[in-house]
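A single protein chain has been removed from this complex, and every other one stays in its place.
In this document, chain identifiers A, B and C correspond to the written order of the chains, with residue numbering beginning at 1 in each.
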């Protein structure tokens, strides 16, 4: 692991997720810029090998017989590219936090490097690893909703409803379109994952809800999907009073579905007559996609860390050489599409929210 | 009443609303184009005077000492103007269904006529007459949310998720922007009512979700509000599986609120720390705006017809010559603003969803 | 109407319910013990004939050609018997608030009198007139839940969570088992109505939650139903923070259902696999029992007053001589069974919550 030192929430989440199923040993890492603090933190975690520099770590781990199979990069956005590249080039697979990088050229480069070194590059859009999201994706692929006619996705969090001092609010570190990069990419990936559709163009209005904030903390986006259907994505971290605020509704000709992160073990299906059915994780009649990542059973909620652990379970299968399942985890290409999404919204914004076409998928 | 014959849901709702508080007598009307059916229907309702023609009705009712004080116009959109004009010019107040007319010139003309004849022209955006909506509007005016930073409104109904044969789906009768005219104006009015803000510009993408339908049954709109805040309005009648689907979330610097039509006697307030409070109609601590239109009390749901009756209660006060309350019912100007909203969305649509400025308010 | 003067909530509810569908004219009444206040109140309501005394009213209305068809008795419990008897004996039908009387002998007498005078005696357990309750009752009768194995009903209101000075808290006026008489009978009737089962025995623990209150404001009851299944009923008006708190869950071998008064237009059906389906009033696929009392349609909530109006609609049919429908309104026998329920809980209470058998139904 690179990053994720004391107080870093996302680093801790990665570790719990690795531990939960006892499939990973955290063997090496860099937990911050300060050597002593990093070493002390590593010792507390039982991490044997601590490094000062990611290049050194990549080199030495690659050289060891018992070197790490995969490294999690959980540092600020502007450092992702160099760190991920170092490990991929050393033949070590990488889990790199989103957005993969701050521009699509470097993101595309990472994809290319991973291909050429036959390593895995995975991007933890964790929400697609919830059992009920997988089931939703399966229902769409099974045609149970009919043709998709509209999608409304939102990741409207309240975590930064007031001024906050953090690298995410520094346009130099995380880019200017913070709302899109930080949360919008999650909603966008969820939309792609469940529907199996790509976006062909986007129109974005970026705005700043918290006065004085130097980045855009709010974004309303329109998409045209690859089947021609319209969609909307709303992303913000300034939705006063919201918890995490990730939610998606997919409307088909025959039915619609809704999933909300605040109640992740349920999935609501709505029928044209106005009745709705609530499916619950653990029901015997769910798809195998959901069943295989259900640890306890009906009525026993599994949450964010279990979803994160599902991501690592699927990654473990891939590291063992198994072909990725049809409904598996996001990889570098998904990360690249996410970066292009961020870029497209910025382009749209400077053109008065005009439509911007996506490049054909890589 | 003009319109609202057998099978017309909205006409029946007007009647229940008039009756509920025993403040109105339905004395005269035209209940359809077929004379005999209209007369038979009127007799069933106990309506004494039935007319063949609205001009005749306006003239004769105006001439009677005991003529009607107000007439409800519940006919298809394209007939509103002529009918409402006839009554207003005869000095009879009018409740005219939304959209007021199909173009802003005629809508503005009605407003002018009502002013010059000192009649009341009211438009039944009923949702603003729910007790908890009134309370929400009061909270915003009291500053309990702080500065409004964002609004997300939607009226996403599922009532026409499949092909349906109705005048609303005929562009000649109801215009091409059906989703905006039929339901979008409700969401838009609700937004204006609760926030007390106007829109200064709009960008709209109109689309057709049900294949082959000759009108736009879906609309995603961006607004800029008069305080500079961004907002979104989503309107459709093709949201498969939705019930009525009217819902609004208003985000302020200090708190946010949410109201949903499927649960109208509650109002959710969310605080920046992530906690939420659910207010219930009938609580002793609510504003007088809510209390005065609460008939039963805590835990006794009041629904659509009670809201409709609230509209008629406020109208009765105005007919008696009382000054309209600060939080009262929508009038002709609101109807005109609604028509301009529909027009602006069509203009935006033909310009690739470009921003369209609203005229300064009348 | 007898009772229901200024400030009396339940009297007002009766009136709104009569008016809503324009099926009743409120022609005569006594609106309190003070003559002038009663007359003034009547005038405000447009009631033509005001009386000082219910005997006089019964006599004179019976004598008139245009005398009232039915009278609503909405006075304190201890006056029900004499008033209802006077009207029934005069040949005028009666709607008498629950509990019908304070003891089963007088309740049985009223039933007998109504039979002998061929009048209608109806008891407004309004909750059984909600469309979705009717649908629930139909589903059970259709066998969609299978054999009923358990029922959990509760009417746990918070309206008297603190000390309150009212005749309901006076054991002389309303009896000592206030929680059972005032709200428990509603839950009990709802249970009987939906399941179609009677109770054969009851065990009750009555207690006082608000210190110093001279009546029992809390009751936990066990029932054995006529098919042998166990059931529980919890009744209180001191459930701090609750709204109205009426809720029922019926468990069958094949499915269970839940209905809550705070969300009356929905009905939840739960299947053995853990999935649940939410039915909404206005769906095209509901039973005719629900459809016939749905005024507006899907997504347009109908509340307490509409349910009350449904009661009066069914009563109007009966007054016109139509045979009562299978799923209709509660009559005197239901009121009598409710009174026996109250009595049985008191007997159980003084015997340390022992089982008390119900008499065979009348």
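Things worth noting here:
One rule holds for everything that comes next: contacts are C-beta pairs under 8 Å (C-beta built on N, C-alpha and C of every residue); 3 or more make two chains touch, one makes a residue touch a chain.
Please read these numbers as outputs of a predicted model, since none were measured by experiment.
Note that of C:141, C:222, C:292 or C:325, the residue touching the chain absent from this view is C:222. Of the candidate positions C:209, C:278 or C:316, contact with the hidden chain is made by C:209.
Of the listed residues B:8, B:283, B:316 or B:354, the one in contact with the hidden chain in the full complex is B:283. The residue from B:65, B:165 or B:273 that touches the chain not shown here is B:273. The chain not displayed touches chain C at residues 149-150, 152, 156, 158, 161-162, 203, 205, 207, 209-210, 218, 220, 222, 229-230, 232, 234, 236, 238-243, 251-256, 269-272, 274-276, 352-355. By the touch rule set out above, chain B reaches the unshown chain at residues 273-280, 282-285, 298-299. One chain is missing from the display, and on chain A it is touched by residues 9, 12-13, 15-16, 19-22, 45-46, 157-159, 242-245, 261-265, 280, 282, 295-306.
Just so we're on the same page, only the chains that are shown with their structure count from here on.
Chain A and chain B have Cα centroids separated by 42 Å.
Centroids built from CA atoms put chain C at 54 Å from chain A. A straight line joining the Cα centres of chain B and chain C is 36 Å long.
Multi-chain contact residues of chain C, defined as those touching 2 or more other chains: 280, 282, 298-299.
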